[in-house]
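With one protein chain held back, the other chains of the complex are shown just where they sit.
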Amino acid sequence: MIIVMEKNASDDQVSHIEQRVRDLGLKAHVIRGTERTVVAAVGDDRKVARESLESAPGVADIVPILAPYKVASREVKKEPTQVCALNLKVGGNSIGVIAGPCSVENEEQIVQTARAVKAAGATGLRGGAFKPRTSPYSFQGLKEDGLKLLDLARQETGLAIVTEVMSTEDVELVARYSDVLQVGARNMQNYRLLEAVGKVPRPVLLKRGPASSIDEWLLAAEYILNEGNPNVMLCERGIRTFETHTRYTLPLATVPYLHRKTHLPVVVDPSHGTGHTYLVPDMAAASIAAGCDGLIVEVHPNPEKAMSDGYQSLDFPQFDDMMTRCRVIATALGRTLG
Amino acid sequence: MIIVMEKNASDDQVSHIEQRVRDLGLKAHVIRGTERTVVAAVGDDRKVARESLESAPGVADIVPILAPYKVASREVKKEPTQVCALNLKVGGNSIGVIAGPCSVENEEQIVQTARAVKAAGATGLRGGAFKPRTSPYSFQGLKEDGLKLLDLARQETGLAIVTEVMSTEDVELVARYSDVLQVGARNMQNYRLLEAVGKVPRPVLLKRGPASSIDEWLLAAEYILNEGNPNVMLCERGIRTFETHTRYTLPLATVPYLHRKTHLPVVVDPSHGTGHTYLVPDMAAASIAAGCDGLIVEVHPNPEKAMSDGYQSLDFPQFDDMMTRCRVIATALGRTLG
Amino acid sequence: MIIVMEKNASDDQVSHIEQRVRDLGLKAHVIRGTERTVVAAVGDDRKVARESLESAPGVADIVPILAPYKVASREVKKEPTQVCALNLKVGGNSIGVIAGPCSVENEEQIVQTARAVKAAGATGLRGGAFKPRTSPYSFQGLKEDGLKLLDLARQETGLAIVTEVMSTEDVELVARYSDVLQVGARNMQNYRLLEAVGKVPRPVLLKRGPASSIDEWLLAAEYILNEGNPNVMLCERGIRTFETHTRYTLPLATVPYLHRKTHLPVVVDPSHGTGHTYLVPDMAAASIAAGCDGLIVEVHPNPEKAMSDGYQSLDFPQFDDMMTRCRVIATALGRTLG
Partner (left out) sequence: MIIVMEKNASDDQVSHIEQRVRDLGLKAHVIRGTERTVVAAVGDDRKVARESLESAPGVADIVPILAPYKVASREVKKEPTQVCALNLKVGGNSIGVIAGPCSVENEEQIVQTARAVKAAGATGLRGGAFKPRTSPYSFQGLKEDGLKLLDLARQETGLAIVTEVMSTEDVELVARYSDVLQVGARNMQNYRLLEAVGKVPRPVLLKRGPASSIDEWLLAAEYILNEGNPNVMLCERGIRTFETHTRYTLPLATVPYLHRKTHLPVVVDPSHGTGHTYLVPDMAAASIAAGCDGLIVEVHPNPEKAMSDGYQSLDFPQFDDMMTRCRVIATALGRTLG
């Protein structure tokens, strides 16, 4: 880190900082500029409460130099990680496609959807059994019954099941029925849950919290990786900004940025990332062009009657069209879709 | 809700919407404007997946009219709620002051701080035993040992203990040692946790998630209230914006806005809301002037050596000065501080 | 518009609003719901200070129904507008590509760049002669000398010249030397400038202000259109959000959203939209996939020595690679690039 001193910091204040840096097990280099003195602290300061030094007298600012995450870093592992579950392949040359309804509603709905998305080229099936809903008055999911229906849909189609787990108590149960555990945006910094999914032998789809910085997101991944689970997929699903014509703002530059910083594969969710059906196909195509390793898309037999998220779900023909367009682009770029 | 039709929506599309509205148990009024037709759906639509109607053909937009929360609403309970725990009183004429370190570090630190903040006028003691930390490499709290130290500090000073609970498994344990359960910003939409704290006989301090809308926050409170716990305090701690000179942006207009919409008391956290020690006292004073019902402030014997959040902690003299200024304003406005 | 009354609004207050609505030349429909009364005001309320009604007693909220813009609306003109200047074609089946340095620095730089970008397939040349710079200490552009160099580059290559005009006084001068007038992001709501460029026979590239809503942006376009200039291109260049790994956040959902709302063509600027060279090509490709009608990209012979924006400029080989990738996608989608 670099410790920037105030313009009129005294020699004693600079010496004090030098001493504090050494106390932290780091080396201190003092550089006296024309207007300010800065102290460069050399060494791995990730485990140090470095920002607290800001409170020392004469300190203007602390500038971290090292990325705060380590295991997730591309500097540690150069080759991209490919995450697989059944036929779902995410990363490397493969672009995985996970599709299905927001919520599992009944057998007909989920099995019919599974067949339709498989026919269009999807290799994973999404569907919520435990639903985190903003309002306590909204439909909360079928819970274990929903998981059983997902299992049934898997038997019918062979699609890998991707479903959300909301709570540490449910990790074992959800892992029993599913192939990929999804950690939702609202739980991205639920650290007990991250530790729990880090301990089960299932890949994890970690959604970005809508106010999270990239560093916070990669540190959340690090919680999972640190428990011994190397199969983490990062899922960009939009951030909160002042825009109101979309429910969230989908910042696709995240895709190439993450590819530079981490070896973990990057999935995009254009459904939550836009919040409106009519914007989803174009943003799915844009995600492929931006280099993503996977898509997760909401599809429902009759969106108008969906128990949740109908406004951003595709019906079957819309999904089919989307896949056709995405496949053309993936092929043009030398990648395999689905 | 109001369903706004596309400009060229057909009569059939309008009829379809009328029928759908009636199917949902609501009444439909059709208003044909010069450019657009709108359908007003009359009745309580809180439990209806109303937004899914957006997917119906010919629909341009859905505009909700009723607030999505109910029990938290000022329309349901006119008188402001006052939340009490030992001598801590938050709401009505009383402005409660909760102060203490980010983390409980050791006996001397917490007892010394408890005495100092009590002497300056605080009526609650904050201090984290279970710490949600962005990085897995950061200090994670003393856990039950920390709770025991908080209990000790309470015995020494009589201050009400306010401490965070991060996980449903820990609710009972934390409730045993503390007077107020804090739900942190990262867990504002951890619905299983909200339900759990809604079932214990302890007031809850519910921090706002940094990307949460007010409606989402009040719906989170509604999860707790619905479980039978009426003692919820809302804590504004800053939102995420493009500003970088503060860690979060503290939008104090939240205070009068919430007073208009809900009967629940509003606490402000100027420490997290600014992220820098030198900004805390002015924003604490501003919070009082804006009409808040409580403050929660980080105080540490030696911020420069704090194991967490030193950069935004006040030392004892700084806290004392802050309280003096806040008391002058509270008194001028006819309210009681601490 | 819909006027939502407070829950306990009196009959007199509702009557007062009905009268006020009629005074504004609109028709009033009163709908009494189970919890609230709303008044629907029917008619074109675009020229009415409608929001001021919010101050009337008993009013809780005003919900506009009609889009505030008119001439820019797709409801008024269904066919997409194609904007042309020399060989630059933006809209319809054609995706125009405008490339060049941030600032015109000298003859060699601009002519060499013009030749390189033309060879790679660009049909427009960008280059600033009047530079709006955040700091008064930064290079402010070569002014008329810069315009003359652009003219020279046009003679050498036939590329259409796209350059910024910052001030009403300069409109005539800049129009004399250029083919397209650019209104920069900082001037998107400089209404005197919008009126001035609306009066000259030159297409206008109107950049989005980084805090502008889509409605504000289309109303800015409406200022130009209203003066009689129909050739407006909208340029998305990123918005300000909490993200810090990019200089701005590029919300590509703007592209399909605008195509639904307006007939004006949409250009994307992945250089300003990301702020880092290494993110530009992927986001250019994503923009094509999202359906944009044009790209504007910063290219410099030696970005490291650029007098401005080097950090987000491509060098010639990088631009060439970007064009190859973009052409593959455009072709796959049935469109023509450059």
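Remarks
A, B and C label the chains in the order they appear, each numbered from 1.
Keep in mind that, in the parts below, a contact is a pair of C-beta atoms (placed from the backbone, for glycine too) under 8 Å apart; a residue touches a chain by one contact, two chains touch by 3 or more.
Here the structure is a predicted model, which means the values were calculated and not measured.
Considering the full assembly, B:Ala285 is the residue among B:Ala285, B:Met307 or B:Leu337 that touches the omitted chain. Against the chain not displayed here, chain C makes contact via residues 20, 46-47, 49, 51-56, 62, 68-69, 132-139, 166-169, 186-187, 189-192, 209-211, 215-216, 219, 222-223, 226, 239-240, 276-277, 303-311, 313.
Residues of chain A that touch the chain left out of view are 2, 4, 7, 29, 31-36, 38, 40, 42-44, 63, 65-66, 75, 240-242, 244.
Contacts to the hidden chain, counted on chain B, fall at residues 211, 213-214, 239, 241-246, 249-253, 255-257, 260, 273-274, 278-279, 282-283, 285-291, 325, 328-329, 331-333.
Operating definition for what follows: only the chains that are shown with their structure count from here on.
Relative to the C-alpha centre of chain C, the farthest chain centre belongs to B.
Taking the mean of all protein Cα atoms as the centre, the chain whose own Cα mean lies nearest is A. Per-chain CA centroids place chain A at a distance of 26 Å from chain B.
Here the spacing of chain B and chain C, counted between their Cα centres, is 38 Å.
If each chain is reduced to the centroid of its CA atoms, chain A and chain C end up 31 Å from each other. Shared interface positions of chain A, i.e. residues touching 2 or more other chains, are given as 211, 239.
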